[in-house]
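The complex appears here without one of its protein chains, the remainder shown in place.
Naming follows writing order (A, B and C), and every chain is counted from residue 1.
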Amino acid sequence: MTSALMKTVFAALAKRALQALIVAVVVGIVSFAMMQALPGDAAYRIAAGRYGYDMMDAAAADAVRLELGLDQPAILQLWIWLKALAQFDLGTSLVYGTPVIDEISTQLGYSLLLAGGAIVASLLIALPVGIAAGLNPNGIVDRVTFGLSVLFRAIPAFALGIVLVLIFAVQLGLFPVAGFHGPENLVLPSLTLGLGLAAVSNRVLRDSVVDAMRADWRLFSRTKGLSARLTLTRHVLRNAALPVVAYIGVQLAYLIEGVVIVETVFAWPGIGHALVHAIFGRDIAMVQGTALTLGLLYVALNLCVDLACRGIDPRGRLA
Amino acid sequence: MIYSIEVNALSVYAGKTRLMGPISFNLSNGGTLVIMGETGAGKSLIAQAILGTLPNTLHAKGQITVNGRRVDQMRQSARRRMWGTVIATLPQEPWRALDPLMRAFRQVSEAHHYVGGKKRSLANADTAKAFETLGLTGAEKQLPNTLSGGMAQRVAFAAATAGNAPILLADEPTKGLDAERHTKVVELLAKVPKEGGTLIAITHDVSVTRRLAGEVIVLRDGALVEQGKAIDVLANPTSSYTQSLIDADPKNWPQSEKQSDLAEKRDVVLTVENLAVARSGKRLFEGFDLTLRAGERVALVGPSGIGKTTLLDAMAGLIKPEAGTVTRAQSQSRHTVQKLYQDPPAAFPARIALKHVLKDVARLHKTDWSSVLTTLEKLGIHPSLLDRKPDEVSGGELQRISIARALTVGPKVLLADEPTSRLDPITQRDTLNMLETMAAAENFAVVLVTHDRQIANKWADRTIILT
Amino acid sequence: MTDQTPHLTHSEARSAKPRFGFAQLTGFALLAVLAIGALGGPSLIGQDPAKQSLLSTFESPSRSHLLGTDNLGRDMAARLLSGAQLSLSLALLSVITAGLPGTLLGVIAAWRGGWTDRLIGAFSDAVLALPGLLLVLMLAAISPGSWWALYAGISLTLWVEYFRYTRQRARVVLSEPAVEASRLLGLSPWVLLRRHLIPEIGPGLLTLAAFGAATAVTSVAALGFVSVGLRPPTAEWGVMMTELLPYWREAPFLILQPVLCLIVTVLALHLSVGGARRP
């Protein structure tokens, strides 16, 4: 590794580390402030989350209030959380009574798997499709993929997921419907998310392939004697990949939302699902913990995107 | 005698409209053909027709025979297989022809490997040799964006010729290069026929034609104007168009009148004292002094990268000088120092009709629109052009419009940063002539930055050489 | 070989292209149809979108119910038209509430540079890292049943995109010689904005807006899926998708209808901004 490369890597790390720190504080404060701003009595919500609608009542809410010290001033509760966070302690789930870190650690793994699977699926779809469309702009492939992109952008993830299950699990029996017992379980949820992501990223790739194909250097590569295939693999793809990889960074934010839906449809024990439940149940510790984890995850994945961009583009211009 | 390339009645059509031709030529090993003409004369269409890279909307007629094979009857894929191995192409603006993400060495060595069919080790060795021969040592790991124009040209040359093609097509190989690099590239090209290759060069530069010698074809609006030995044609052109091309070579310009008595007659409009400028922390030069008087024409000459543009920016007050002062004559507003740019389209908002741009300026400086139109007329611009957007008029026209725009302000100093280096020779001459006329008429000083000493000598009252 | 188009004579080279292509005109036409539907609403067909008929659910399209009836026997056509009002106006709203501040901040950051730029940049990074869903769900919970809160939440996550794009483009545009020339000529910032920035950034922003509008509607669908935003008898395309999902098997044509409406909207927006290039 050259020292210049080390330097850019280090710069990227430093920048993201600072961002991570800001994220930690902002996420903590924002999620806490918003939870405080929510109307209604938190004790009721927490009791509801714990005991379910058959067992939850005012007495349960009172017990919860007493147990969790919800009567404490809000600012004190926030201070306790931040202080604990500095010691890498995320606290205890108000609803489930288990340490937040335990809840998150298993779920994060599953969510990462799903997010990773989704990105891989989106690339597996977007790469060939985007390249084929970009190589022949306004051709039949381009037009069809444009239509499909619109289609997959407009279909909500849950409907898409169910249709995929119907086709691939029920009719063809190729993959399981739901659950998470093996790699085959990852296919359909990843595909559901991946199709949604690819609906946009294939157009980004298509555009950058069109640009690359029109570039002077592409023609020069041909006229200096490289075949179409070699020109594509040695020059066009690398150049065209850059905007796509950078775009993955933008997509990550949307991925989180998609994860929530897909986790619910496919009964996948992920962190997005946990976040939604935590918000509904006013489980402040879990909200803060999951939001923090998702925020840091976003930062970490963006770091990967940064590094990938730097790997593809040695000019070091992309900050 | 076997001719390596024979072109017979080649013409290019868009539908039924003939854009270029018909032209014919025969070139044998060691031969050189220079195709001359202005931008838009269809020169590049010849190259595209020979290569088979014409856009789909165009088609070629006529016969092209390379080494006895009828290229024009070949399938597209077969023609493409000749690229790099039979016909090599040296692109114009080579810094845009190199893959921005690949290091210089690999861009050449991949051609040796894949096109030359050499093993990796041999390809690398040959690339290293080429880098050494071309004076590129040290540039192996550089990316195109860090290469100078001349280096990029040589890297492209090394990559293009790696396949050992007997025919080299060079399209405007000297475009945008400074005088020194200009010479080097021409020397490089001149070697090709000497080493038994065949060179087809496309240029608008008479000096290139002169130095490459060989045969010459002069095109105007796509039509053949003149053809023959370069020496003969340049010495005794039969057409007036060829003559005007020759006249447009700065070497052949008439000497402008040197205004030598300015110090007594004219006011000082700008004083530069002990100026030092820096770019990204690196000091470029220091101790620069200049006193400009109204109506004076000063040329600043120096190679690329020396900091001419930065100096102009300091004089325009766009950047703070590192040291020294730039003083405008009293009672001048800061808008009296204006700039002309090297790339005229970049100096205008791209998506707005030119009319609006000029009207904005006229309104701001309370200049009568009719007087703007008068200026435009003097510069030979028809008002109807103003309805177009910058990319819909030619570079020469746009540069003249930008002169008119600057004049709307009533400038005392016009800083011209290589305003004609991207223009054809004839346009270049006309534009500078007009600038001279306007400076005299409107009594403003011009600082012309150029890398061409010929232009400086012929055009300016005095020349400052930056080293 | 950059002379792709042959220059015949100096300035006659570029013939005037038609202002809008066929695809773009199609987009406009579709948008017009949607706008008419949204403005007219259910009154166009004289049906009440809330009127139920529990004894005639899942009816196939007929003369009295052009697009059939839903799970509560309500007229689908009326609900879709009513949904168009809400979905489209609020998609528009979220595009505006996200686009305006995002663009403005982007221009400010690019214009001022330095610390202003870094500060806004860091802020936008932090917002992006904050799970957007968290913000949306919280806002929706703070003001339950309020569409405004829902869309404000969606805007809160979307503005960053406009900001990033504007900042990056504005930086490029502002560093062009053209801007330098205009400044030298003494032109005001307003002229710079109007002549340089807006024409350069505008088309890209429109494309972003087209994508953003679609995102807004699908986001509502996603929120409906986690039971946020349900408020009978309101008809909104996104919520209708979630409400009709349980019947996807026995009456697939029901859920297909709001999805198709959204597809047409996305298509219309993409076509009408021309080229559909994502900046």
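The rule we apply is simple: a residue touches a chain if its C-beta (ideal position, glycine included) is under 8 Å from a C-beta of that chain, and two chains touch if they have at least 3 such contacts.
As a convention for this text, contacts and distances are computed from a predicted model.
Peer 1: For the chain that's not shown, choose its UniProt protein name out of "Peptide/nickel transport system substrate-binding protein", "Putative enzyme", "Hydrogenase maturation factor" or "Acyl-CoA dehydrogenase".
Peer 2: Not shown, but named in UniProt as "Peptide/nickel transport system substrate-binding protein".
Peer 1: In the complete complex, the chain left out here touches which of the visible ones?
Peer 2: Across all of the complex, the chain we cannot see touches A, C.
Peer 1: Thinking of the whole complex, not just what is shown, which of A:21, A:37, A:55 or A:76 touches the missing chain?
Peer 2: The single option touching the absent chain is A:55.
Peer 1: Any idea which of A:9, A:22, A:148 or A:177 touches the chain not displayed?
Peer 2: A:177
Peer 1: Would you write out the residues of chain C that touch the absent chain, in ascending order?
Peer 2: Within chain C, the residues touching the omitted chain are 50-52, 54-55, 57, 71-73, 144-145, 227, 230-233, 245-250.
Peer 1: Just checking the interface: what residues of chain A touch the absent partner chain?
Peer 2: 40-41, 44-45, 47-48, 50-61, 63-64, 95-98, 103, 106, 158, 162, 165-166, 169-170, 173, 176-181, 264-269, 273-274, 277, 280
Everything below uses one rule, namely that only the chains that are shown with their structure count from here on.
Peer 1: Report the most central chain, judged by the distance from each chain's C-alpha mean to the global C-alpha mean.
Peer 2: Taking the mean of all protein C-alpha atoms as reference, the closest chain is C.
Peer 1: Let me have the rounded angstrom distance from the C-alpha centre of chain A over to the C-alpha centre of chain C, please.
Peer 2: 22
Peer 1: Would you mind pulling out the distance in Å between where the CA atoms of chain A average out and where those of chain B do?
Peer 2: Averaging C-alpha atoms per chain gives centres 49 Å apart.
Peer 1: As a quick test, compute the distance in whole Å between the mean CA positions of chain B and chain C.
Peer 2: 45
Peer 1: Two or more other chains touching the same residue: where does that happen in chain C?
Peer 2: Residues 1-2.
Peer 1: So which bits of chain A are touching at least two other chains?
Peer 2: 216, 219-220, 223
Peer 1: Which stretch or stretches of chain A touch chain C in the complex?
Peer 2: Going by the criterion above, the answer is residues 19, 22-23, 26-27, 30-31, 34-35, 37-39, 146-147, 150-151, 153-159, 162, 200, 203-204, 207, 216, 219-220, 223, 250, 253-254, 256-258, 260-261, 264, 272, 275-276, 279, 287, 290-291, 294-296, 298-299.
Peer 1: Under the definition above, what is the set of chain A residues touching chain B in their complex?
Peer 2: Per the touch definition, chain A meets chain B at residues 215-217, 219-228, 230, 234-235, 238-239, 242, 312-315.
Peer 1: Per the contact definition, I'd like the list of chain B residues that touch chain C in the complex.
Peer 2: 12, 14, 19-20, 39-40, 42-45, 47-48, 51, 53, 55, 58, 89, 91-93, 96, 171, 221-222, 316, 318, 333-335, 337-339, 341, 343, 346-352, 356-357, 360-361, 364-365, 385, 388, 391-394, 396-397, 402, 405-406, 408-409
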